[in-house]
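Below: the structure, in structure tokens.
Removed: one protein chain of the complex. Kept in place: all other protein chains.
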Amino acid sequence: MPESFGVALLGAGRMGMEHARTMLGLAEARVLAVADPNTRAAEAAGGLLQAEAVYADPEEAIAHPGVEAVVIVTPTDTHARYIELAARAGKAIFCEKPVAKDLGETRRVLEAVEQRGVPFQIGFQRRYDPPYRQARDKIEAGEVGEVEQFIAVMRDPAPAPLEYLAGSGGIFIDQSIHDIDCARFLVGEVEEVHAWGAVRVDPRIGEIGDVDTTNLSLRFAGGALGVIQNSRRAVYGYDVRTEVFGSRGKLVMDATPKTPLWQYGGGVSADHYHFFMDRFKEAYRLELEAFFRSLSKGERPTPGGRDALESLRVAIAATRSLKEGRAVRLEEVG
Amino acid sequence: MPESFGVALLGAGRMGMEHARTMLGLAEARVLAVADPNTRAAEAAGGLLQAEAVYADPEEAIAHPGVEAVVIVTPTDTHARYIELAARAGKAIFCEKPVAKDLGETRRVLEAVEQRGVPFQIGFQRRYDPPYRQARDKIEAGEVGEVEQFIAVMRDPAPAPLEYLAGSGGIFIDQSIHDIDCARFLVGEVEEVHAWGAVRVDPRIGEIGDVDTTNLSLRFAGGALGVIQNSRRAVYGYDVRTEVFGSRGKLVMDATPKTPLWQYGGGVSADHYHFFMDRFKEAYRLELEAFFRSLSKGERPTPGGRDALESLRVAIAATRSLKEGRAVRLEEVG
Amino acid sequence: MPESFGVALLGAGRMGMEHARTMLGLAEARVLAVADPNTRAAEAAGGLLQAEAVYADPEEAIAHPGVEAVVIVTPTDTHARYIELAARAGKAIFCEKPVAKDLGETRRVLEAVEQRGVPFQIGFQRRYDPPYRQARDKIEAGEVGEVEQFIAVMRDPAPAPLEYLAGSGGIFIDQSIHDIDCARFLVGEVEEVHAWGAVRVDPRIGEIGDVDTTNLSLRFAGGALGVIQNSRRAVYGYDVRTEVFGSRGKLVMDATPKTPLWQYGGGVSADHYHFFMDRFKEAYRLELEAFFRSLSKGERPTPGGRDALESLRVAIAATRSLKEGRAVRLEEVG
Partner (left out) sequence: MPESFGVALLGAGRMGMEHARTMLGLAEARVLAVADPNTRAAEAAGGLLQAEAVYADPEEAIAHPGVEAVVIVTPTDTHARYIELAARAGKAIFCEKPVAKDLGETRRVLEAVEQRGVPFQIGFQRRYDPPYRQARDKIEAGEVGEVEQFIAVMRDPAPAPLEYLAGSGGIFIDQSIHDIDCARFLVGEVEEVHAWGAVRVDPRIGEIGDVDTTNLSLRFAGGALGVIQNSRRAVYGYDVRTEVFGSRGKLVMDATPKTPLWQYGGGVSADHYHFFMDRFKEAYRLELEAFFRSLSKGERPTPGGRDALESLRVAIAATRSLKEGRAVRLEEVG
């Protein structure tokens, strides 16, 4: 029987409930406390998890007796605060991305984590998605040789609400960062970026100073070239495809269709993923499982603070490139 | 918070552990007792599930206070006995297929279930596999029109041990029955069968009076023709593909590859499922979830006793056809 | 510059025009004469090919000066007559399948061919289709090991006109024979068959004593089991898929979709082949090219008379099995 850890779940929204269901099936996680200002949501999660206590305020959940680890699924702009609180309280931390939208706060918070030496994992779930994980293994085993090119496409089914977008830090920091982290995971560090953006989906996105359609060129430290293309809308559903090309071959990660059922009748057709939580359901489960396994084994969970920080730096460079209309080297980003 | 049911898990082998993990994540199931003559296995499952008690004897687990439902994953030839005991004790029953290998015992046991009116579900998991379930919905919605042809192929990666095969009732009753049930699920009742078999994989399978390679023709009551082709060995892994063809189109269920990662280098390649539990992992979870949801809602779980019985009758007809070298009508089978 | 042969093209219908276009691009073939009772069709082909003469009567075309080879694409029931005439005149012969619908006439005609020693090729074009040809090479190279199972599915987009079907010899001799020949090509000789048929597409097909939906079980001399499933109608187009399974792996020949263009929007979709001449366009070209290459090199073209005869014997056995409701051994067929 594996060791189990007392957990506080902070946030009981859609993703919080997903993590709740995962933890329900994980012998290593005993959720003792759930917190959400939406008390009905908190109680639903608490009931499902048979938690000892349900709070409106995440701070109280962190302080609940027996809590050894926190799973932070609160709104983005509260992440930094709860990471810091949890770190100071000596808890192990799993937090959805991002730590924070700006570099200064991200650095400050991650230093608090470092100082206390608490285990910390950031929710770049794609690193745990089986095709991506296998791709990484194959790349490390040399099966594609020297990496020369990288392509990532990711499109959301529909834009998030405008008020969310307005506070999101912009598309590179909010959306592209997943592909940026994936690029770093599969190819390595980025040295220079060049970004273009357009408003093609919704003019109101332009009015809040953001774009909804992007082209991001990457020059990797190892010499490879890459491109990330994102959109805030794809009418056919959630679209994610990644390609790593090298001197010995190519790897393509593309999970189309969703259901292995083909219908013949006026051609051939199949369905498509409609939502990222659907596409990465297994990855969300595996990342949390990995977090608790790391705690059990006393190993450092991954991806950690450095990945949170470095992927953010690339996203900030992209944002700057878009605004200044020029290529930006990563060394320019604080 | 959903109603939850006290459960006795009978059998803690590989499939028992799979069901244990599923129930760990199901709020509707509280496993109170686990039983397995292999006490280490029983204790491992009991620990994972935080069960109140662990027994060597399934009878004692059935009788454990608070148990309302039993999940039977014991060796095949004990199913009948525990179904009967659980039925007489008024418990809801989920049992791996088959009820029994012969018709008389199957009938007797299912009558006990009927008499007591306990909910009963047989583990034909494929009915819960998403492509198969969607195919059924599409067929019922008329999307393929009148069904005219059916093809099912299923091949195991390697034969089970000889001692298992010797007591399995033969390949039609042990293996083909999954495709038979699938045929009944998607197309309807079978009226006549014609079977051929060969020993191609292992001559010792012939020595115990069985075959390892089969061709089973089906004539459905609705007039369609079908074929089921099975083998005890496929070196590339577990192979399962089903096709339903009708006057308005065709549906194909085929989950190749396993991982959506394509490798280019001397051609294009991807991996393949290696094991049925791997291929149908989601189906095994969904069938058990459905069982408990049915209990919650007071609905009759499905597939139930009639499906267990009718699919067995087809398998018995196939066995007789193989032995007697002629087509056999279902009405000939008791 | 390759040697070129004077050719008489007998038949200028749809398939005749296909062969005409192929020969237009073949330096080895100079079509000198074209014959078709439909003189407008004959003249169209003759014009395209810049033939020296156009005839209504194929006999005259065979006798045209300089003709060394005949390509027979006339109605099925005239094949035997023109093969015999051409053979007696010492011409090399390419003939669409079948030689004849009954065994006696087929034997008689092929004996005439043998006696005169003229090169003879029968139009089982699938043997020249690239995936089938590569499959054969892989099987011969041992890449699937010992063959254990075979599955072939072929469905026409729509039934041919009733008057054609009435004179076609029945579905096994008219349609299934392509899959039968393919089975012999990929797996080897057939020892026993068991056939079932149904009328599902058009009741008038039943009224002329034929079926439109079939299940044909094959037992190969080498011990493998196979199944061929055919239908006279598939609303989504021409459907052909073949699978060879053996002790070391499996080969699947399946050319879906037709055009490598995928459309995303409410799922994923692509087109499908609509017609066998479309699907096997390349094979029709390659078989004729191979015929003339054989003539150039003085090699025996393939498939020849023996394949025409043996595949017909299997189709006749299938027809008998359907009528007599029992398995039929090939040795029973004359």
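A, B and C label the chains in the order they appear, each numbered from 1.
Here is the rule we use: contacts are C-beta pairs under 8 Å (C-beta built on N, C-alpha and C of every residue); 3 or more make two chains touch, one makes a residue touch a chain.
In this text the structure is predicted, and so the values were computed from the model without any measurement.
J.: Just name the one of A:Asn38, A:Gln115 or A:Ser247 that touches the chain not displayed here.
T.: Only one of A:Asn38, A:Gln115 or A:Ser247 touches the chain omitted from view, namely A:Ser247.
J.: Have a look at C:Arg116, C:Lys138, C:Arg204 or C:His274 and name the one touching the chain we're not showing.
T.: C:Lys138
J.: Among A:Leu24, A:Leu162 or A:Ala327, which residue is in contact with the omitted chain in the full complex?
T.: A:Ala327
J.: Just to verify: which one of B:Lys97, B:Arg219, B:Lys250 or B:His272 makes contact with the chain not shown?
T.: Result: among the candidates, B:His272 touches the missing chain.
J.: Among A:Gly170, A:Gly226, A:Pro260 or A:Gly305, which residue is in touch with the absent chain?
T.: Of these options, the touching residue for the absent chain is A:Gly226.
J.: Touching the hidden chain in the full complex, which residues of subunit C are there? Just list them.
T.: Given the touch definition above, subunit C has residues 1, 21-22, 24-27, 44, 47-48, 130-131, 134-135, 138, 143-144, 248-256, 259-266 touching the missing chain.
J.: Please output the residues of subunit A touching the missing chain, sorted low to high.
T.: 145-146, 148-149, 151, 153, 155, 194, 196-198, 200-201, 213-215, 217, 219, 223-227, 229, 231, 233-236, 239, 243, 245, 247-250, 325-327
J.: Against the chain that's been left off, what residues of subunit B make contact? List them.
T.: Looking at subunit B, the ones touching the missing chain are residues 234-236, 239, 256-257, 264-272.
Criterion: only the chains that are shown with their structure count from here on.
J.: Do subunit A and subunit B face each other with the same patch, meaning over half of the contact numbers show up on both, or with different patches?
T.: same
J.: Between 0 and 180 degrees and rounded to the nearest 5, what angle rotates subunit B's CA atoms onto those of subunit C?
T.: Here the rotation carrying subunit B onto subunit C measures out at 180 degrees.
J.: Let me have the rounded angstrom distance from the C-alpha centre of subunit B over to the C-alpha centre of subunit C, please.
T.: Whole-Å distance between the two chain centres: 42.
J.: Just curious, how far off is subunit B from subunit A if you go by their C-alpha centres, in Å?
T.: 38
J.: Any chance you could list the residues of subunit C touching two or more other chains?
T.: 234-236, 239
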